[in-house]
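My structure is below; once you've seen it, I'll send some questions.
Note that this complex is displayed minus one protein chain, with the remaining chains in position.
By written order: A, B and C. Residues from 1 in each chain.
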């Protein structure tokens, strides 16, 4: 198993690593038992993500995926960010090894969890948005059996 | 599996190979199905083996064993020759590989078969001699199951 | 002929040795040894390791796999490295049997397979599996229709070798494979002797699994291959780590894998030329032997045989003594397969093609290789008749024949397509 240059670059030089003081919204997914936790902080102005920062406990591809994810959402509207899939994150990294695809899933979910927080708190939740956030129903109660690391 | 120098010497330069015209006695043991046949011709004068010649169809150690056997019996009385064991033949050859010990058995038996021929035809058979030749009872009717190649 | 054995024995001291046992094993090509030694030195990482040295090893391993796959015209993920041809045979047969025993417990093979196959089958028989051993004809060929007739509803595997290691006969495995496919039965072929000598493309040959071994094609001893069709699941023989797509545990021998890839690539590149060259040498050898030695016959198929294989029977004499005298004159040959040389039984292959034991004991296998020359063959044709004559002079069977007491089973003028009938009638 070997990582692409892009993954290694984002792992060695992570973009937007850190936390945002007084973030507009924040989302944490994963579980230390599974070996991955991602925390995504967003600063949102006029429905546009003006800043994003991550902290990740996890393997190289988890760190790279969160780094890449922040790059992909900064400057996007929240609804655009909501449409970013784990595949898009993985592709932007020039691919991930099969056993590591769940890292890109975590990145997608950490964004969504933060956006869920945002929409809910701002009273902006719509049925459409809710539908795109449906997975969180499971995720909120996640345990080792249901967490993404058991997915592949 | 490798032969001793002695075996190779007797194989490459067999002693007393051939047949004796008007041999006093002669014995053939073995079976082409088993891959070994030894024929031993003896010239006996005053109960002393004055000449012996062999012909052998068989492997290297079969040829070497018959060659060695002829050397061991020439000059001996028939009763002395009767006491020569396959172990003595094998030892004289500095040993035989375990799977080849039956070749020395064949050498012993070819001598005995010739001596049986001699004692019988000369009316010299005694109970003692008969006892030493007992194995021939089996050997006369030998088939693939009973022949010496099935012995080890 | 006025030259004697003793003279040739003296002369042979100053002659180079002649290696005529390429079916037993081959000397690794210099290019292969170089690659192996370099890999042992430079690419020593564990291919499963997660750092530069490991990545380098995994690259070497996977490049080797891809090169081999290209040579076989299969996918890299269909190529599995093993430790030898024997392991591949065991894995294919036992792995299939254990994985499919729910479907049935009947297997089919031939009487002339290598012991790796036969003894795997016997091990399964002890565990309650049932095995049908199909007879071949006197040339070593198997009628594919016999396979069709032997397949039962509970048949789970057919295993038929591609080319026999003793008599060189090339079996009609494509046709057998087609029948197996039609009947929905898995088909394995031991192609250890074929690879490198003739084209081997598992897909074209309708094989689900094939076994190969490096040391028959100028790679080292201790590396084998298994081709296993994509998607086919059988049980593991060697359980352990996640190596070889979790199908075969054990830290990978990337050095020998690279050696195998190089050897195969070179053999495939040489094949067109070498198979013609070796077949011409082989035919020169066969013609010379049959012409010069009375009561001699070629064993195996007269034409449908490996380009490097000649196997003879000489009446009235025994095989090991031929080998010993050949060795003393500088030749490395065998009387059958190397791995049974400690056994006293006549070759199961020769018995399997219907040869009586008394003739089967007197066989000689000569197998040529990339280093074999016309000069070597001609030298051999000078020496072999002296050896046969010398041993016949010692043979009581030959005396009997000379005295008219024994009717020969091989006619005096011999031949390349003789079926032996009957057996000795000794009085």
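Everything below uses one rule, namely that a contact is a pair of C-beta atoms (placed from the backbone, for glycine too) under 8 Å apart; a residue touches a chain by one contact, two chains touch by 3 or more.
Because the structure is a prediction, the values reported are computed rather than measured.
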| item | value |
| --- | --- |
| Contact set of the excluded chain (shown chains only) | A, B, C |
| Contact with the hidden chain (one of C:87, C:358 or C:400) | C:87 |
| Full-complex contact with the absent chain, from C:49, C:265 or C:423 | C:49 |
| Option touching the unshown chain, where C:72, C:207, C:223 or C:388 are the choices | C:223 |
| Residues of chain B in contact with the chain not shown | 1-2 |
| Interface with the unshown chain - residue positions in chain C | 17, 19, 21, 24-28, 30, 32-33, 36-37, 40-41, 44-46, 48-54, 82-87, 89-90, 98, 114-116, 119-120, 122-123, 127, 213, 215, 220-224, 235-243, 249-256, 320, 323-324, 326-327, 331-335, 337-343 |
| For chain A, the residues touching the chain missing from this view | 1, 8, 11-12, 14, 17, 19, 28, 32-39, 55-60, 62-63, 99, 102, 149 |
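Here, only the chains that are shown with their structure count from here on.
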| item | value |
| --- | --- |
| Cα-centroid distance, chain A relative to chain B, in whole angstrom | 91 |
| Computed distance of Cα centres, chain C from chain B, in Å | 38 |
| Distance between chain centroids, defined by C-alpha means - chain A, chain C (Å) | 58 |
| Junction residues of chain A - those touching two or more other chains | none |
| Residue list for chain C, restricted to those that touch at least two other chains | none |
